[in-house]
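Apart from one protein chain that is not included, each protein chain of the complex appears where it belongs.
Chain lettering (A and B) follows the sequence in which the chains are written, and residue indices restart at 1 in each chain.
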Amino acid sequence: MIWETVIGLETHVQLSTKTKLFSRASTAFGASPNTNVNLVDCGLPGVLPSVNKEAFYKAIRFGIAIGAQINQTSIFDRKNYFYADLPKGYQITQMDLPIVLGGSIEIITDDSSKTINITRAHLEEDAGKSIHDEYDGFSAIDLNRAGTPLLEIVSEPEISSAKEAVAYMKAMHQLVTYLDVSDGNMAQGSLRCDANVSIRKKGNKELGTRTEIKNINSFKFIEKAINYEVKRQIKILENGEKVTQETRLYDSVKDETRPMRSKEFANDYRYFPEPDLLPVVISNEEMQTIKDEFPELPKEKENRYIKEFNLSAYDAQIIASSKSMADFFEDAAKKTTNYSLLSNWLIGDISAFLNKEMIEIHESKLNSDNVAMLINRIDDQTISGKIGKSIFEEMWVSGSSPDEIIESQGLKQISDDGAIEEIIMTVIRDNPDQVEAYLGGKDKLFGFFVGQVMKLTEGKANPQAVNKILKEQLKK
Amino acid sequence: MSIQFKSITELRAMLDDKLISPLELVQESHHLADKFKELNCFITMDEDLSKKKARTIDLGKENNSFLLGIPLAQKDLFCTQDLRTTCASKILSNFIPPYTATAVEKLEDSGSITIGKTNMDEFAMGSSNETSYFGNVHNPWKKGYVPGGSSGGSAAAVAAGIVPAATGTDTGGSIRQPAAHCGITGLKPTYGRISRWGMIAFASSLDQAGPLARTAEDCAVILSSMSGHDPKDTTSLNVEVPDFLSKLNYPIKGLKIGIIKEFDLSDLDKEVQTRFEESKKVYEKLGAEFVDVSLPNISASVPTYYSIAPAECSSNLSRFDGVRFGHRAENTDDLNDLYIKSRSEGFGDEVKRRILIGTYALSAGYYDAYYKKAQQVRRLIKNDFDLVFESVDILMTPTSPSTAFEFGSKGAQNPVELYLEDLFTISSNLAGLPAMSIPHGQVNSLPVGLQLIGNFLREDQLLNAAHIFQQNTDFHLAKPSMEDFK
Partner (left out) sequence: MDQETVSTICYLARLKIDQTKSEKIQNDLETIIELISGLQSIDTSNIKPLYSPLEMTALTHEDEEKSDNKKEKFLENAPASNDDYFLVPRVVE
């Protein structure tokens, strides 16, 4: 039997506003528990929501970027259910009239691309957090996150593998960070998704029974959770049994999904229009401003890099693919003129270090001043490329500037012809056999002499100067 | 000097003439509250702070507010910082709000002094004040009789002359009906005129705060202070607040008053009908013209209201879950058990009934038939009003079909019997229109109220019509003997 996987993703994107969707409490991550909580977020009797327009602007920017229809009038609904970290007993969300309708996202897997259609994206408030394992017999409730604006983006069930799901989330990450809609930080929960997974016989039109895997918050877990779930469902179907429609959790320690116990009762959310909020309307003028101030997207950046900085198509594409990297590149490019060396470094050594630690460049100790300075020192031959690498390692760890490191470790390149000639003469004098062999036609020995010079200068001799003078001297 | 039964205007003069100090006035109010404790019109007193505030009042300055030093009572549905706020419910019986409602804050910023929090129907659900966790409130006119509801404590406190005025809230008649039953003046303003921030919600699209006082003039004073846009409430209107006092004495000659055809008054008590006819004559004498008008959908007001209000209430009351504040049951197995036990112990029967009705009206399969349908009928009702107000200035009806009744005599067998008490008052909440009740005589020694309904934001016309009526009659001056309560 050949099985086919059908996946739809509901992505929750925390919008990077300074304050909450319906209150003016801060949304900053990592505050001490229950301090980013206003009267409204605490759901006290008598409080009412007020509206933060910035969240609407961000949602609209996203909608424009995916080519969706924008509903300029936003009406909110209450979704009623009880949970300990849901302070009001309902969540304010958009049921009937989402702010973003339709649109699509392009994903790339193994060099082929695919379009995933978006059903809708709506604004809603996030819930607080429950901590279940730290206090004996109790769950502890922290409402700092309660009320943070979320854009819930619902895809059509057009994703057909875990790999595609990851590609979709990567595309989503790129888009929301590029648009400055979200910081996209998955570890902090700014970008997370629920995956609706079902299996059907290849060729079948009807969808199989689906399960929903809740709250997955890393690319790695998305792949693993879906793969596990697909295998589990296939096994059930091959045994002639039926998949139960349910909500499941992915346990990353055991690498398995299991049914969620707290959601065991089928709920009736009793949606109805939120009577505490009048409709929020975005004017045509505001729409125009959003369009006028639209941020540059990856493809546009790529083309500009090729034109403006003379980067190769390959380099331009890699640098532009990450907002964090592109911002860094553009900052650094203001402080150096050797753009190709800069892009080589970013794509090469710097990316290798970033990938190893799985962080983005803005999260590292590097800054554009220092990296530009490093490029300049190599470019003006103060140091060699090789010394550059060891300086970079030091910069990565300490965050110091290249000049400080060059100064304190005495790594300045020897470019003075006289000084280099003196060292070369010493090498020639000390290795008469090799000189003879070289002159006798063994050209490969040239590298030996370079190596000797570098050894004596601890790698600080300017390689171009060494080559030139060495050739002259050996001929004599 | 006794301050009992004095209006704000009279107390203002006494304060300005130094016949009494703000402290003496507040003390006297507390003394009266204590003397008539049996009325049970207060849930919580604020003796220390109110006296402390009274001491700091400086009457010597120029341009003092009209309310400076005037003692007021607040319905126990308005959050008051550091002062217990219960909504007359067990579930909030220990709740100390960390903030104050905008309406109360505005009154206090005007220099008035809150002496305590008044009894009410639990979460404002009721028309007789019999659903309070803190017990029944007596009607000052007759012991053992209801004061009306839900703002029954506020109405009784004013009628008994303990305070010159009190705040109330009105979702379906909760200011006007108790004002009528207690023989005082009450005003429900236009929806959105007064901020709802800090008012514990019953039905968000219907709730509106307003004053209960001895006269229309005093209502104008309080309304001016309470009104105004509040950025914390997106449903509060961003419109200028007129000087209601300055328009009180406009002549009402030519005022067009509509009588609603669909309200068949012949079903009512003969005496109630007579009072209504007499008041029409008063207005006719003053030059007003009466026009019969039709509001074809108004008879659907009660079922419309009892679909919408419980639906909104079922959701609004979800936050009372025993997690962050309020009553939590002991010995619970898990979170769900905690919710069920805390809420079942914390809410009274009427509140439970309404939550259940509302939950039903919103549940899958019934939403369209009940909730949505009701909101469609609501538009029809509003359209009827819009049309009628093209040809009349105000509408006039009795406030309530009957006078105050005996404890336990209505609604015990059939809750709908009590819901029909709201027949005349409910439609203005559905349409968001201002309406007031003024006393216009008595039937069997119990007060009867006359309701005036105004057009959107035209409280000025209502207050004007009510004030002129009170300038030419003395029904509003009638006082209960209070002999039963000594």
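As a convention for this text, a residue touches a chain if its C-beta (ideal position, glycine included) is under 8 Å from a C-beta of that chain, and two chains touch if they have at least 3 such contacts.
Note that the structure is a prediction, hence the values are computed from the model and not measured.
Shown as candidates are B:7, B:114, B:215 or B:234; the residue that touches the absent chain is B:234.
Only one of A:105, A:213, A:230 or A:277 touches the chain withheld from this view, namely A:277. Contact with the chain that does not appear here is found for just one residue of A:52, A:148, A:384 or A:413, A:52. Note that of B:359, B:399 or B:425, the residue touching the chain absent from this view is B:359.
Taking the complete complex into account, residues 17-19, 24-26, 32-39, 42, 44, 50-55, 73, 80, 82, 84, 130-132, 135, 137-143, 249, 260-262, 265, 267-268, 270, 273, 275, 277-281 of chain A touch the chain not shown.
Mapped onto chain B, contacts with the missing chain fall at residues 95-96, 98-99, 191-192, 205, 231, 234-235, 237-238, 297, 300, 302-304, 306-307, 314, 321-328, 332-341, 343-344, 347, 349, 352-353, 355-357, 359-361, 363, 369-370, 372-380, 382, 414-416, 419, 430-433.
The rule we apply is simple: only the chains that are shown with their structure count from here on.
Chain A and chain B have centres, each the mean of its CA atoms, that are 56 Å apart. Residues 78-79, 85, 87, 92, 95, 97-99, 101, 196-201, 203-205, 231-235, 311-312, 314-315, 317-321, 323-325, 335-336, 339, 359, 362-364, 367, 371 of chain B are the ones that touch chain A when the two sit in their complex.
Chain A contributes residues 39, 42-51, 78, 80, 82, 84, 87-90, 139, 141, 268, 270-272, 275-278 to its touches with chain B in the complex.
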